[in-house]
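These notes concern the structure reproduced below.
All protein chains of the complex are present and in place, except for one that has been dropped.
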Amino acid sequence: MNDSVNIKVAGFGGQGVMMFGQMLAYAATEEELFALWVPSYGPETRGGTANCSVIVAKKPINSPVFQKADRLVAFNLPSLEKFRDKVEKNGIVLYNSSLIKEPGAISASTVLAVPANDVALSLGNIQVANMVMLGAFLEVTGMFLPATVEHILQKLLGERKAHLMPINLAAIAAGRDLVKNGASSHA
Amino acid sequence: MNDSVNIKVAGFGGQGVMMFGQMLAYAATEEELFALWVPSYGPETRGGTANCSVIVAKKPINSPVFQKADRLVAFNLPSLEKFRDKVEKNGIVLYNSSLIKEPGAISASTVLAVPANDVALSLGNIQVANMVMLGAFLEVTGMFLPATVEHILQKLLGERKAHLMPINLAAIAAGRDLVKNGASSHA
Amino acid sequence: MPKGKLTFDYDHCKGCGLCVTFCPVHILYQDKNAMNNQGYNLIRVTDEDKCIACATCAVMCPDSIITVEVRK
Amino acid sequence: MPKGKLTFDYDHCKGCGLCVTFCPVHILYQDKNAMNNQGYNLIRVTDEDKCIACATCAVMCPDSIITVEVRK
Amino acid sequence: MANKVLMKGNEAIALAAVKGGVEAYFGYPITPQNEVSEYLSKYMFEQGRVFLQAESEVAAINMVYGAAASGKRVMTSSSSPGIALKQEGISYLAGSELPAVIVSVMRGGPGLGGIQPSQADYYQATRGGGNGDYHTIVFAPESIQETVDVMKEAFDVADYYRNPVMVLVDGLIGQMMEAVDFNRPVTKRFLPPKDWAAGGMNGHSGRNTICSLYLDPYELEAHNLKLQKKYQAAIQNETKFELVNMEDPDYVIVAYGTMARVVRSAIEILTKKKLNVGMIRPISVWPFPKAPFKAINRNCKGILVCEMSLGQMLDDVRIMNNGALPVGFFGRAGGIVPEPEEVVDAILHFEQRRVD
Amino acid sequence: MANKVLMKGNEAIALAAVKGGVEAYFGYPITPQNEVSEYLSKYMFEQGRVFLQAESEVAAINMVYGAAASGKRVMTSSSSPGIALKQEGISYLAGSELPAVIVSVMRGGPGLGGIQPSQADYYQATRGGGNGDYHTIVFAPESIQETVDVMKEAFDVADYYRNPVMVLVDGLIGQMMEAVDFNRPVTKRFLPPKDWAAGGMNGHSGRNTICSLYLDPYELEAHNLKLQKKYQAAIQNETKFELVNMEDPDYVIVAYGTMARVVRSAIEILTKKKLNVGMIRPISVWPFPKAPFKAINRNCKGILVCEMSLGQMLDDVRIMNNGALPVGFFGRAGGIVPEPEEVVDAILHFEQRRVD
Amino acid sequence: MDIKYQKSKGLTDKPLSYCPGCTHGIIHKLVAESLEELGLLDRTVGVASVGCSVFSYEFFNCDMIQCPHGRAAAVATGIKRTHPDGIVFTYQGDGDLASIGIAETIHAANRGENITIIFVNNAVYGMTGGQMAPTSLIGQKTTTSPMGRDAHMHGNPIHIAEMFSQIDGVAYLERCSVFNLRQVRNAKAAIKKAFTYQKEGRGFTMVELLSTCPVNWGKTPQDALKWVEEDMTKVFPLKVFKDAGVETHE
Partner (left out) sequence: MDIKYQKSKGLTDKPLSYCPGCTHGIIHKLVAESLEELGLLDRTVGVASVGCSVFSYEFFNCDMIQCPHGRAAAVATGIKRTHPDGIVFTYQGDGDLASIGIAETIHAANRGENITIIFVNNAVYGMTGGQMAPTSLIGQKTTTSPMGRDAHMHGNPIHIAEMFSQIDGVAYLERCSVFNLRQVRNAKAAIKKAFTYQKEGRGFTMVELLSTCPVNWGKTPQDALKWVEEDMTKVFPLKVFKDAGVETHE
């Protein structure tokens, strides 16, 4: 990992964007890295898009805002549109190809099309699309130990949602597999 | 009249202290002098003593407060006590001898004992005690033309209280007479 | 009938006259010739023997000026 | 019975389904395969001929998405 | 003085508002400014204009907000804790760019404090307690005449900038009586019609909305920058002050309102003592005058700030002085109007008064 | 980082308050600080302490007043317009010498404004909008860790001075998550028992009364001078700041809170550009640090004030700098958190940023 | 073809900002249609309060003034007193009206201000994320009553209409809902009557509308309507509380 990684996660409200970002921050904290999670807390009403920033670093984090992201995870087209120009040249972009059919040109060194919704549906629960994406993200970035992620997931689901652990893990695994098997990417 | 005269009027609430002071200010304004009337607006509740300051001057008035008064009019003992030390050496003090039986030493060049309540009662209305005092004050200070004072009185009483004009004028006259006839004074 | 004895905290009387108004046997009055420090007339009893110690005057006095004792 | 013709302002539909719920003749449904820009599924009519132009769907639609015309 | 009438400050404020074209007044009782509303309760009624005693200061400022937003000339008045309660409303007025006149008659604080004259609400007036980067234009006159002049003009200034304007006096100015001429001319300003007002669409073309909400931070920033531009214009055009004896002073005193009058008397006494003391008297305290500070002769020995508070305008003087001259402070608190002799003494012992 | 937990700022504030011994919380919902009360609504209940959602900000601060006056550790939290509504209450707390902690999570203004992070309530916090000569002690931390540390200490400071203490953060600190250690030690202070509190006479000897009313101006002045004495002590003892890279800087930046973090990153970039830039970071904004300004090397080329507002702390810097060095300003408004590059640019073009 | 139903001219083109299925939208339509049908749009000034309906100043096709949280009735008073011929209404949530703004609302009612209050009671603070409102039901879980509202700790739900029925200045006061077509029709009639009374200068009029907040209640829009019908109306009975036009009132 670099000394510091700036990550942007964006999508529709309800797509699990915030939880995606928080899982990264929790995992970083558990691995004794520094982490900062910043939501863009939108209008007091619902709807529209949601996004958050995560910074993971080996030393204390100063500025909570960054100009360009090292990694962008876009769950829908409006989000991709909004942040496509705010990615570092050598950055990594993952987008939800279930919803984004025509991503257009993206100038980043790695671009991954992840059919997150489709995979989640095939697993039987559209809600875990974000975990599919997370799996792909973890695999392509090489961040965090699988055990850390699993532990965090357990913590976040808590007792009340413990029964959802298997499908979430399956989704993460499926996401990882997509990358291992070479999800459509261009450099 | 001096270039500027500082006057303090003090007594119980209800003794007509404020009106006394305002009449001086109105009279001064009518005679094209400069005047400033400052009430000590007490606690929001009633009772206790009331006092006001009046400055009458030939040129614009600056400070609205003064250290020592040139003239003090004290309607009761607590008021005399409060302000006795705040009179110029060459000042004039009038006190209501109907209520103040033992005025004690007063260091001012002229001190007039005015039995204002008694005179007012003898005129048939205790309410005009302040006018008795005003008459004495005007006479001893030589301030303002009688016509001015009469005019102001008329204005202040208005139509609704026009019937009180005679007794008020009689009270002023009685006050003047006290001075003319040498009300008990010491120098 | 019990008989009453009244004590006034004259310094703090405000001369409102409510005691006078409410005394059922009409034995209280305001003394025009006596005044406390605040300039209020003092309350006097015409004939304390007529006082029935009902304490109405004291109860109605807003300033708790009056103490009523029962003479035995 | 009058017959109705429905027009949807699809872009602003929020897919709440109240129109579907309240249609008395049950001819409305959400098309899982079509989505507007906001990610909401579009409302379709199974059989417009059955529409009685009662406008219940339109009245209950919080977002004024539906226009109902009466076919003559 | 033929045209002058002797009047209580608060009543003069009320009458001046009428002369300034006030169409509606909303207020809540508080000493020492009650005569403003008492006067208007009768006079506005007679004039067929609106007077309403609100249920609270919060309600009053929001009634003002409604009347201003719908295009009327409107005012309120209050005193220290009452002005505190109006802060949210004042911030909204500024944010929604609404003109209104707020009269603040200061009494001693903090909290319930007392009811004697004070100048301890200078921060409250010039820094506000409302949220955000806004400014209220604040005039702080020293006499009833000047209060009347400033009141009349305040409505025009408010309309011109579409911004709240405060007239800030201490309780003494509100309570005292002085002769005043109501017919002095007001600076003419070009005031465009209020075609932005939301008073019903048949009053204008198109639909008008009034609001201070901009959820998008870039829009909100643009809105703020627009407000700042107005504030810059106000700094250019509305800064008001008087210079007294400022040719070549040994010391300069800075004072406003009643305190400035006391200082005038002190200067007379000091002149007799052969000490040449000048005064910068801000009439607008926001915008606060800058030029006269730059113009002070450099051999002046120091600046004494005098307030009926424990030092609030002092901040502005230090900013404007910017280290050029030694600064000292003299103040009384709690509702005491100092006597001229106290100011004289402070000048004579300036070194002990130094705050820098 | 073993003892650290990742937590949202607002929730960390809530938990820190509990660790600081808060016995009662009263508040009213407003974005972006709702998580404070949401967290406490559960946690205080579990702890057998008091949580109550008030009907308004005005009610909340007055519930705080009641709990404080009767001797309890108490707090409230709110955001910009909500803090505006609390101003009368804060002035009363100060006037009645009552300890309480007020958390202000700033959003964009004026008026309703927006809900993105801002620092435009600096005046509101440090100058207040309440009436009278009072001060609120205000801490403005830059990270969740520092917020937690400051929160815990705030209750002791409030008790020590019998004065309200404000913890001032922008919405970003409230909303973001960062790892934090709740067990860092708090400076020990000797806190006498609250034998002044009016919580019923069987809790103490004699009869206690709490009030801020002094009708006699001399008494009110004496009361004010007593308060000032406390404020002087607070200036002596509670001024907190951090110096970054201040050995021999070419420029000095002054910034607090989130803005200071951005400045840290900017300094790193500038260092790479071989420009030596230091930072004075006030942690207490009232009392505002003075000493570090006096200590700046005179060959420093200027001071750049950076705020997420259009210039409010700027006043304090100008007062403390007192003309010694050129002062410049960089700020963004409306809820925008500037990027480090913007600060870099402002330093590189310092002359264009000059405000003096 | 005849148009049987289309979007009211009383609404602007701006898409509503409410969550899917939120009945704020239905209530907006009723207000808009009433003003349109009564021909009042161009003499009306609406007051948008703070709550999810804060953006209503963008939705109603008349002059609109957005105002501080809770103060809509005072703002409306300022407008109406200076524009006695205008039609002035406020649109307020339960947090806005029943909690922070109750003083302003009561006093406007007590003065008999000739204005109309549209009071949207959804038993929760919608905009700020679902905190307890004074109207929340006993047992209702909210973000600030995580164990459910408890009468002993939080008091009972406040009955605004019941309280206001005791105020002389009130000319018309009804509690309605919009959970089905019949209720919607009835609610519209009430709103129209309120505006008509205002036009006639009869005094203070208020329509309380039980509304949904699917998002913060954690329910589907459909279940939310059911909750209104089955739970809310038990606590807040639908009825006319006062009608100055009907002299039979007690």
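Residue numbering begins at 1 within each chain, and the chains themselves are lettered A, B, C, D, E, F and G in the order written.
The criterion applied here is as follows: a residue touches a chain if its C-beta (ideal position, glycine included) is under 8 Å from a C-beta of that chain, and two chains touch if they have at least 3 such contacts.
Nothing here was measured: the structure is a model prediction, and the numbers come from that model.
When you scan G:His154, G:Arg175 or G:Lys242 for touch with the missing chain, the hit is G:His154. Check F:Val74, F:Val103 or F:Leu220 against the missing chain and you find that the one touching it is F:Val74.
Annotation: of G:Leu38, G:Met163 or G:Ala244, G:Met163 touches the absent chain (contact as defined above). Touching the omitted chain from chain G are residues 99-103, 106-107, 110-112, 134, 151-152, 154-156, 158-159, 162-163, 165-169.
Although one chain is not displayed, chain C still touches it through residues 4-5, 9, 11-12, 14-18, 21-22, 40, 53, 55-56, 58-64, 66-72.
In the full complex, chain E touches the omitted chain through residues 28-31, 34, 37-38, 41-42, 45, 53, 55-57, 81, 111-112.
Convention: only the chains that are shown with their structure count from here on.
Contact analysis places E-F first among chain pairs (by count of C-beta pairs in contact).
Chain centres here are Cα averages; for chain B and chain C they lie 36 Å apart. Centre-to-centre spacing of chain C and chain G amounts to 59 Å, using the average Cα coordinate of each chain. In chain F, the residues touching two or more other chains are 31, 81, 111-112, 115-116, 215. Shared interface positions of chain B, i.e. residues touching 2 or more other chains, are given as 43.
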